[in-house]
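Only one protein chain is missing; all other protein chains are in place.
Moving on to chain A:
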């Protein structure tokens, strides 16, 4: 009996493992396709814009021979598929060309500006999720009470207040009037250049270097924009968490848990919360992606030298290498975050395994 049973189970296990492997492989295939699509788009856009890449390099004063020579050097006389292959090779080496505004390699510009945005977006997401999710769940559990109404009003305000307006008001009140916060940028002038660590995130680098004064200053600078972005994220996340939790509390297994004698805390956190983790992860990842490429407004208001500002100014100057490099980076980050949340689903929900 036991022998026949184990032998009956073993192939089932192998099949299940193979199935899981196939699912992972399938999601990787989807990612590769998406990435290729993204590369094709950035490549085609790069060829189609009316800005001449040769003139961008040599300037409009150069003579015809120089133009011809550089044209050939840049491989522009090659067929498109060869050019695309060269493009892929360059991208693989993180070579996005040179920005003709900053005169730096786009990759080193991105290494400087992206950590600033990453820092801001990460803090804002942590604030948004850290306050928004508990708030949403509490207002679902206390549906219809004053706690719920208050949470919904706070959320609605966060939804409907434009962040550039809120940013301006915060600067006017807390910086100009009361001088409680530093106005703009990532650091005060006298702290600038004190840490130049490996990550280009000033908060992390300051900790690594043990420069606590710099860390404090950087934290003070990031606080206002991060709180404003975090408030907007919180408004969204608390609304969604509330409706996810309300949906779960209507489920039959909640009645089972009550009939078992469980208290409200166990029902909400041990039973219902486990069922909304996948949905929460999805919206937090979406909010995070949105913040990584959507911080232009707040970066402008607070003169935050991040990716949003870099991309906007590159667009104004038709700095195509910088634009395409930034777009590619944002695309890759979005794909990576989606992949990560996709893989985490499998741990959180047994039905997707």
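To be clear about the criterion, contacts are C-beta pairs under 8 Å (C-beta built on N, C-alpha and C of every residue); 3 or more make two chains touch, one makes a residue touch a chain; residues count from 1.
The working rule: contacts and distances are computed from a predicted model.
In the listed set "Peptide ABC transporter ATP-binding protein", "PadR family transcriptional regulator", "1,2-phenylacetyl-CoA epoxidase subunit PaaD" or "histidine kinase", the entry agreeing with the UniProt name of the missing subunit chain is "Peptide ABC transporter ATP-binding protein". Residue A:255 is the one among A:29, A:255, A:303 or A:336 that touches the chain missing from this view.
The set of chain A residues touching the chain not shown comprises 5, 9, 251-253, 255-263, 266, 271, 274-275, 348-351.
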